[in-house]
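All protein chains of the complex are present and in place, except for one that has been dropped.
Think of it as A and B in the order they're written, each chain with its own count starting at 1.
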Amino acid sequence: MNTIFCCEGCATVYELLSSAGLSGYYALNEQPGSSLKKTYSDHQFDVFDDEKVVSKILEFQEGNICKVRVSLPAIHCSSCIFLLENLEKIDGHVHQVRVDFLKKQAIITFEKDDQFALKQLFILLSRIGYPPDISLQDLKTTANKPKGSNRLMYQLGLAGFVFGNVMLLSFPEYLGFEEARNQFFLGYINLALATPLLFFGGADFIMSAYRALKAKALNIDVPLAIGIITLYFRSAFEIITNSGEGYFDSFSGLIFFLLIGRYVQQITHKAIDFERNYRSYFPISVLRRRNNVFETISLDEVGISDVLFIRTDEIIPTDGLVSEGTANIDYSFVTGESDLVSKKTGDKIYAGGRHKGHPFYMIADQSVDQSRLTKLWQEDVFKGYKNRGVKLLDIFGKYFTFAILAVALFTGVYWVYFDETTMWYAVTAVLIVACPCAISMAPPFTYSNIMRLLAKNRFFLKNIQTVEHFQGIDYIIFDKTGTLTKHDSYIVKYEGKNIDVQELSMIKSLCQLSSHPLSNAIAIHLNDVESLALTNFINHVGQGIEAELLDKKIRLGSSEFIFGSHSNQLESQVFLEIDREYKGHFTIQLEYREGLKELFSTLYKSGFKVGVLTGDSARDDKRLREIVGPETQILYQQLPIDKLTIIKELQESGKKVLMIGDGLNDAGALRQSDIGMVVTDKTNNFTPACDVIIDGQEFVKLPQYLYFLKRSKLIIYGALLLAVLYNIVGLTFAVTGNLSAVVAAILMPMSSISIILYAITASSIVFYQSKIIK
Amino acid sequence: MTQSETFYYDNKIVRDFGVATALWCVVAFTVGLIAALQLVWPAANLSLEYTTFGRLRPLHTNAAIFAFVGNGIFMGVYYSLQRLLKTRMYSDLLSKIHFWGWQLIIVAAALTLPLGITSSKEYAELEWPIDIAIALVWVVFGINMFGTILKRRENHLYVAIWFYIATWITVTILHIFNNLEIPVSAFKSIPVFAGVQDALVQWWYGHNAVAFFLTTPYLGLMYYFLPKAANRPVYSYKLSIIHFWALIFIYIWAGPHHLLYTSLPGWAQALGTVFSLMLIAPSWGGMLNGLLTLRGAWDKVRQDPVLKFMVVAITAYGMATLEGPLLSIKSVNAISHYTDWTIAHVHVGTLGWNGMLTFGILYWLWPRLYGNKLFSTKLANLHFWLGTLGIIFYTVPIYWAGWTQSMMWKQFGADGLLVYSNFLETVTQILPMYMLRVLGGTIYITGAFVMVYNLIKTARSGKLIANVEASAPARAVAGSHKGEYWHKWIERKPITMLIASAVVVAIGGLVEIFPMMLIDNNVPKIASVKPYTPLELEGRDIYIKEGCVGCHSQMVRPFRSETERYGEYSKSGEFIYDRPFLWGSKRTGPDLHRVGGKYPNSWHYNHMKDPETMSPGSIMPPYPWLLKKEINSDYTAAKIKVLQTLNTPYPNGYADRAVADLKLQAQGIADDLRKNGVEVEGLENKEIVALIAYLQRLGTDIKPKATVERIQ
Partner (left out) sequence: MKIIFFLIVLSLITATGFLLAFFWAVKSGQYEDDITPSMRLMIEEDMIEKIESKPNSK
């Protein structure tokens, strides 16, 4: 087989597969597999030597047979399914693998023995290119299967079945074959069919209404429940007394359509379920030193005054003090700013930072759950959902219920005077026909379709209510780093004396030896230059780096490192010295996203107020001002708490604020704001307390999205209007005592179906009008 | 260390069913072609009683549905089921019994139908011994299929399997309940239900035979073989699941649309219409799911004949499932029913959907079974074009014929009279279209022969891979080993399984008796409607034997054009002694419900001898053997007895007098014929006399003046 591989890693995988007879992997798709760009280390899975950890992860264990559900983000095509599900051919310890493609998960059954256990399984997976994504979250919740969704499926199945059959058996009635009803006991069959549906399906709506009433509130489920109960009991009464045919077709249809509404809502949620616990960004294991013995423990087990060993690129798991060595911490994860902070022995360090440089020891002074980071997360403002304002639907439901009860009362009073026998008939008919099935279906369908359309363009809304919250937004606040600037994309400029090719190679090679972001930026900048082997590399943490090529010594670092004195360093600058001669300096700036100028001017034109809040210093003011325009208020050196306070103040002055940020440092602000939006350059990036995730590429289309979301309100109003019209027609029949089963049977499904169609088409039309897609 | 289990897929059984499919396809098409030929050239029956249109038509439909499509289903199911479930079929023995049993049934059908042994119910013509054989073989298939499902290594049941399961269950129920009959002799039975009830059960069956034999299993095959051939997963698996459940819950109700404007209660008719219309949604969902699977692969479709066949098949499915519901709208049905429109509709479905999909599967399967390449892609492409052209040349003229004839039937002149009062005029008008249809059929059948050649060549150049090795881990039964034990038990004890199934079948048999208690008489009774006399009964059975119902309806619909042409429209109370009902579904010739007393006995005599003498240009063949063969009254008494158990009010002990009564009535008709110049020895013993007695009785019960004397 002539297969060309992008890298050594992929070629190794090929050899592994073909020796197990699985090279069909490469025949299934044109470009299977993903290149193994990321290297892994076997030690990364050391934590799984710990039985306690393993038992938390395993779904099931009996004897030596274990079953585990793991997340494998690398799954992306049918070849992956083929490979993973034939894993037992590569290693006989594996019994069976079942892949869930959508969730990118695999359920693996394996047999463990002395040589093979969970850790070896994970190493095996990593070797063939599917490193498992195990995070603390998995330790907390082993089985995260939603059980409730099955219930809805049962209900839907039953409702569909009952609806179809009742409709069928009601036909003789519609067509005026009254004898059919009596002769074949059709009414009783209907009653028998409908009763289970009342208890399994209808009960949910009734219970919701009951809870609302108990809390002295009126939601849309209250009139729904009234409608359902009236429908059922009046129909049962009619059939048992043989005084009519009942409305069981309307009854079952109503519940069927309501359940479909719920189902649509549920699958939209599932598909866009992005809210991941912040814990998933924490390391899963940590190395503890106790009596000079190292052991890998899971985060849960970290106790106060434990000595932890922190390696390069690890995240500080909890708050504590540096005990040995120097910590160089990149707090960008917490603060958003990428400057390295150097901490010496005895200094306090906080959870969430990423360590760059030589390993060091720390003493934990908090357990993981109580660390500063966790606390920040758990502050009041983060608790639960944002509970601002009542849902549009529930406001509507409140008035609607009163209106209906009033109409029913009026109808009752009227008929008591004119024809007492019609009284109950008319009153129940009012309650039946006014049942707000169509009304309660309009928002979920509209919003779901809106969410679906947006999600297709990588604009993710947390939930349906977010659409409603967008309506009043008039103030937009941007974070700078990672939001206005691109993620990991630098502009590197060199100023100084000429340097030759060999020197460039030396610079690049030196930079490659360091993991400092600025070094990385320079190395990437010098992509086309050859690398050389340097000797005597020394990393002066927090200062600079140096190395030698033959006799030439090259040094790179801060002005303090090169000149020995602290100079006026305005931007991120790296100074260069070769053979003791100062050559010049690199200026490294984060690159701003394209199209920001237009973005800001459009926002102003659309009448928004705009501000920028950043933790950065004002050193970049000129460049930023040019982009955001003169009207924008820019505040520098804002701590997370400051951002939160400013937003609070704005809200108190009556503004509705949309906060756009990128990371955890904005968490408070994002939560506090009416809508918190996170810009991400990877869809699976960290997404804290936000309501919206927008893809970095889509960011410049923000005005179009805002336009669309604001217009969506009109769609809802249209749907509600339509529903009200149906109600007026229905009520006319009902109030006058003329609501026959046929009219109800036609009106109810028709109103529901037409509302669904309306909601979907209208929102799609508005979406295309908004020019989000060109 | 336990890991993968190695096992072998049974390819031989797939090949066997494949061969049977190809063989019976040629047979079914040939019989169809001969039948079509007879409609323009009646002499094509070679003056043999066994090859008349009336006897060939059921042979053609049965061969097409149960032999061609049936074997096609089994071929596809046996291939896909094993692979979808990662296991060999449950039992090789059952596979073999299933295969040979089914072929024997087909052979039995091919022998009995030309012999005139028929129950006359469309697609259920086979007589009771064969019905039982079908039930048994079907149960064998069921055990084999469910056994396979139980010992599967793959937990998920792919949507195709659901379609197979639904097929098996519904066909079982339909087959049993439509064939509730009481044997009179080895080759004759009397159905339990009569008249309207019989009609309703028959069309509940008839429609569902289309739904669950021609449609659901093929949808299962589509969901398996289309993604395979296109090498891409189905467009939306979720949609296919919804497709299945929606179809299942709606399909079963759509039957009564075959009986619009008949004596069926109005609401039952309306029900059929509504549910038929609702069917469009799931059907088109399925079609779109199929076509969208090919999105982005249309370049592949242009090159691969297999995909081409499948695309035409799916398109035909879409057209047929749109047309079907439209035809069930009353006003459309008023035009289409009894005409060739229905024939065209059905052939879009069978030639297009079933035929083309089967061909596609065969072309895809054969190289895989024989481990080589298809002998000739060029020939496959040729077949594709022949098939497509054949369908066009077949259906377009027949649609045209249907519309033309219907318009002519209903056309009134300015004088308020029918313009074409002579039915024959409406037949001769469409003969050119019938000729074109023969051309279309010839093209289509040529394609089938090309395919057979291609498949034989492919098989010859390769070697059958009878067993394909595969391996898969055993199915993990979550949390317990009970399931594993159970499945092992099943594997070890096929005999236990067989016995258990036999018990189930026996219970099923007892359940069959239950409907006997439901036979009632509360169809609106008409006092003047009386049971058939023994001679009429025998005449009726000759009518059934000759397949007259294939061309003549006995159901005058309440349209002015029909009451004007035939007389008073048919009432449900008139059919309470009709076992089976003979309403028919196609009027190649005129309706006969009011033919009684319309013509003298001698007219019928001469007409059966040679129709052309009475109606020049008629396409009805002569039936000279009726004039020679003698009435078989051996079972007359038995028939009367069975009818009595079914509540037909013959006087007590009438069975003993039946043959005497028969002779007496025959003598009367023979005398009348002699009076009118028919001089044949032993005339009163000839079958023609019985047939005339029946025809003269038809529809006369509610006529004010019966022209035929009744004998008591």
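Methods note: a contact is a pair of C-beta atoms (placed from the backbone, for glycine too) under 8 Å apart; a residue touches a chain by one contact, two chains touch by 3 or more.
Everything numeric here is computed off the predicted structure, so don't read it as measured data.
In the full complex, the chain left out of view touches A, B.
Residue-wise, the contact with the chain that is not shown comes from B:234, picked out of B:94, B:234 or B:343. If you put the hidden chain back, the residue from B:39, B:56, B:84 or B:190 that touches it is B:84.
By the touch rule set out above, subunit A reaches the unshown chain at residues 19-25, 27-28, 78, 81-82, 85-86, 89, 92, 98-103, 145, 150, 153-154, 157-158, 161, 164-165, 169, 183-186, 189. For subunit B, the list of residues touching the undisplayed chain reads 3-4, 6, 9, 83-84, 155-159, 162, 165-166, 169-170, 173, 177, 193, 196-197, 200-201, 204, 224, 227-228, 231-234, 237-238, 240-241, 245, 248-249, 252-253, 265, 268, 468-471, 515, 518, 520, 522-523.
Just so it is clear, only the chains that are shown with their structure count from here on.
On subunit B, the positions that touch subunit A within their shared complex are 1-4, 155, 233, 245, 249-250, 253, 265-267, 270-271, 274-275, 471, 473-474, 476, 478-479.
Per the touch definition, subunit A reaches subunit B in the complex via residues 60, 67, 78, 88-89, 92-96, 98, 109, 111, 157, 160-161, 164, 168, 171-172, 175, 177, 180.
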